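Here the complex is missing one protein chain, while the rest keep their positions.
And now, subunit A:
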């Protein structure tokens, strides 16, 4: 004897974005805070030490913001012209920045006036950074050169002029205090060792390099330029590992999250894409109002700060973890009540009575089991089911139709219920997965309640709504058919070529024109 089989609710795979762990994680940010800066934000850098302040370079100012403050807690504005690339040292106490006039300034985070000034570049300096030994600074300028400076003496240690175009980005290795890389508009990324007189490695990116990044391990290098983000294996001598083309405009900035598992890229196409560093697939993406120039992620991924071309700074904070302490407060029976007798092994003389497994049925299933079709339909027309899981409602309607009792279940309802039913039908009938069932339902409702049309204003309104919805859908479908027709003509021209080559192929036998339709 078979047990009652519950109604099968057709689960439709959700189209579009699939919910993964990543989407859940990256969605866990509050609504962004917008801060207006004076000019395009070209660099954002987080202090590596708590409380994780961040320095924002825009126009001729460097603002330092606190974690939750929307006003800058400190401003460095001693620049005659635009400032570039304000970067923290590893201990978070020094800040270096380049400027339009070619000088590099070194600030104490607590002070105001620059501690040191490095003069040597003849053109604007867009790249400044600390080497990981904390005592040296590297820089890159529009005079095609990249220099290395000693902080203590404020003198130039070495100058490399190997690039043939502006040097716009760079990065220091965290594992080796002598190694840093620079990316230039001459389409190359060069790796320098402070101990040698020339570059150790040159990587051809193929587009003007806008941003480079080294993985914490130092083994992998990421370069962004043009629409491409490329990952290179440094240890293998600069072999291309993967080339990502997920943006449709120039990628301007790169960033790793705190765990190093995800790579973020911001682009002029207003998107930030997040890649998994294991599979190099896009796992999530944000979009913003305008083109993105700079991007930074605070330690522990608490804050995402994005700087735009129009001078807006977009700050997103992570939502605090929801605490479920309330539910835990409820006193629950002791653990041993649950395990009582569970471990008892029956002896040989014991007579075992197995407890039948109780099957839990939904309310509508219980009613369907006892053939109460009208009540079963009532059960699925309750607002929570109807609003949140319309597929259940439709599945029950389909089951009733299959049993041939849908008409009697729909009949004999009062104004309120008919109103409810019609609202549901009018709203859902255009969804392709529900259409076949709901069209029959709508047919039956109109059949059954035709004699009483005009007696209730509410029901009449619902009928009109249904008519509108269906009319609109028909218009859409017609338009779509037109588009399909156009596409078919395109396909036909496409397949014509194929036919000719096929006719060349044929040796003998009957060959006729084929229509092939590629579908995916």
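Miscellaneous remarks
We adopt the following convention: a contact is a pair of C-beta atoms (placed from the backbone, for glycine too) under 8 Å apart; a residue touches a chain by one contact, two chains touch by 3 or more; residues count from 1.
Going forward, contacts and distances are computed from a predicted model.
Think of the chain that is not pictured: of "LIF receptor subunit alpha a", "WDR75 protein", "GPI transamidase component PIG-T" or "Histidine-containing phosphotransfer protein", UniProt labels it "WDR75 protein". Residue in contact with the omitted chain (choice from A:10, A:34 or A:477): A:10.
Shown as candidates are A:340, A:402 or A:472; the residue that touches the absent chain is A:402. When you scan A:21, A:332, A:348 or A:450 for touch with the missing chain, the hit is A:21. If you put the missing chain back, the residues of subunit A touching it would be 1-5, 7-8, 10, 18, 20-21, 279, 281, 368-369, 399, 402-404, 436, 502, 506-520.
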